[in-house]
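Left out: one protein chain. Kept in place: all the others.
Should a chain be cited, it is by its letter among A and B, assigned in written order, with residues numbered from 1 in that chain.
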Amino acid sequence: MNSLLEQAPLLAPLALGILAVWMLLPREGNRAWIIAGLCGVSALLWLTKNFLPPTDNVVQTGMFYAFAAGAVLSGVMMITESNPVYAALWFAMVTLSVCGLFLINAAPFLAATTVIVYAGAIVVTFLFVIMLAQQGGATGYDRKAFQPTLASIAGFMLLACLMFTLQEFGGKAIAVEEGEDPRMPRPQFILPPATVMANPLSQPMPRKDKPDQNDLGTLQGVGRSLFGDYLFAVELAGTVLLIATIGTIALAPRRSQGTL
Amino acid sequence: MTAQLESQLVVGAILFVLGAIGFLTRRNLILMMLSAEMMLHGVAVNLTAFGRYHGNASGQVFTIFVLTIAACEAGLALALILGLYQRRKSLDVQLWGNLGEPDLPQMSTEEGGRFAPQHPADMPILTPAGRMPNSPVVPSNTKI
Partner (left out) sequence: MVSWLNDNVLWLIPAAPLLACLWIVVAGQFLRREKAHQPVVLGLIISWLCALYLLFSVVPSTFEHTAEHADEHAAEVKDVHHEERHAAKGGAVTYYVYDWFSVRGGNEQPTTMTEDQARADAGGMHVRVELRADAMSALMLVMVTTVSLLVAIFASGYMHGDPGYPRFFGALSLFVFSMCMLVLASNFLLLFVFWEAVGLCSYLLIGFWFHKPSAAAAAKKAFVVNRIGDFGLILGIFMIWTTFGTLEFSQIFADPTLIAQVAIAQPEIFTTICLLLFIGAVGKSAQFPLHVWLPDAMEGPTPVSALIHAATMVTAGVYLVARCAPLFMHSPFALQIVAGIGAATALIAAITALTQNDLKRVLAYSTVSQLGYMFMSLGAAGADPEHLMQPAVTYAMFHMFTHAFFKAVLFLSAGSVMHAMGDVIDMRRFSGLRTALPITWITFLAGALALAGFPLLSGFWSKDEILAVLHMAAQSKEHGTYYTVILGVALLTALMTAFYTFRAYLLTFHGPEVFPPEAGHHPHDAPPAMAIPLYILAAAALLIGLATGPTHLYGHYLHHTPGMPSAPAHGPDWLMMMLSTILAIGGIAGAHLVYGSHRGAAGVKDNASPLQKFSFNGLYLDELYIALVVKPLRSLAEVCEMFDRMVIDQIVDGVALIPGIVGSILRPIQNGLVQHYAFVMLLGLAAGMVWMLQSLTGSP
């Protein structure tokens, strides 16, 4: 119990956030929007204070805060929205925010692809299906979540584990703190870049058009890595796609069985 | 950079857990699928963040694979969802509890909850292990 109390700065914002999600999950009767919103926002701020420190680069920090907040809030809205059409749109928002994060992570090509594939293809297809199947908007089963309490507890446990891992074994812990026993070095999963042996073709190279920049995240860099280091994986992924295509055609309802 | 990485990892974890909660609570088949996609997004954020941190393209390539698998998954899931919808004219996942033990109390009260399994009259009824069959499995015209 002591150890749990010691972790209160970590666990409290998480609990608050999960409580907010729990309150927002679809249920019979009115949802406490305001309280939940307050809880959620305070949880996010608390988390930001603890885990998301601003960096020197103001633009980058601002973008990161914006996209991260957009992704998390859109995600919350998606899983709490009872109307599936709106939920799908919120999912599109999540995707867009995640693409923003990709941009921060120097992956413009990936960001573009994700927008095209998810927002352009998957979300739209899902929206078609939803609109065909549920023209009346939210139905009974959309308005009532399945065992929200249990799901929230499980989610809390999972999130707490993840955050605890980050806190204990993340970069912050590399520096040995005062009073810690140096004889028991903790395993660290985030290793300094120098010790990582990356695949050779995945390493960035100078861009041809702009020799002062490297090609990390550009089409050229990603393509070299994809078809160089990961050629067999690409072939495998292609096979999986083919199989999935065949399977989808086989599974899809026949015309003789009627359409939606 | 380290702090930047950690921040991104936190976002990825939150997205993952939100997706999991959505998968567990939403009863609409399509929203369940979307929640699963959101979990994949959380992973993708992690991967690109690590890729950026290590300064190579592997993370992005992994994300491309995740994208590929997500596309496959989406296609198959849509086909299945359509098939299921044709049977019951509903997207409620709770209607599909046929593999459960038959005599359990119903978890869901709304819209009849799980369907009671309806067997064609001439089909043999599989009995749960160790229990006496409720209806005669052997056709009545055969002598025991």
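FYI, a contact is a pair of C-beta atoms (placed from the backbone, for glycine too) under 8 Å apart; a residue touches a chain by one contact, two chains touch by 3 or more.
In this text, all values refer to a predicted model and were calculated from it rather than measured experimentally.
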{"item": "Displayed partners of the chain not shown (whole complex)", "value": "A, B"}
{"item": "Omitted-chain contact residue, chosen from A:55, A:165, A:213 or A:239", "value": "A:165"}
{"item": "Residue of A:111, A:151, A:216 or A:244 in touch with the missing chain, whole complex considered", "value": "A:151"}
{"item": "Where the missing chain touches chain A, by residue", "value": "3, 146-147, 150-151, 154-155, 157-158, 161-162, 164-165, 168-169, 184, 186-187"}
{"item": "Residue numbers in chain B that touch the chain omitted from display", "value": "20, 23-25, 27, 32, 93-94, 96-101, 104, 107, 114"}
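FYI, only the chains that are shown with their structure count from here on.
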{"item": "Cα-centroid distance, chain A relative to chain B, in whole angstrom", "value": "18"}
{"item": "Partner chain B, residues of chain A touching it in the complex", "value": "17, 21, 25-26, 47, 51-53, 55, 60, 64, 68, 71-72, 75-76, 78-79, 84, 87-88, 91, 94-95, 98, 101-102, 104-107, 109-110, 113-114, 117-118, 121-123, 125-126, 129-130, 133-134, 139-142, 144-148, 150-152, 154-155, 158-159, 162-163, 166, 170-172, 190, 193, 196, 198-199, 202-204, 216-217, 221-222, 224-226, 229-230, 233, 237, 240-241, 243-245, 247-249, 251-253, 257-258, 260"}
{"item": "Of chain B, residues touching chain A in the complex", "value": "2-11, 13-22, 24-28, 30-31, 33-35, 37-38, 41, 44-45, 48-49, 51-61, 63-65, 67-76, 78-83, 85-86, 90-92, 94, 107-108, 110-111"}
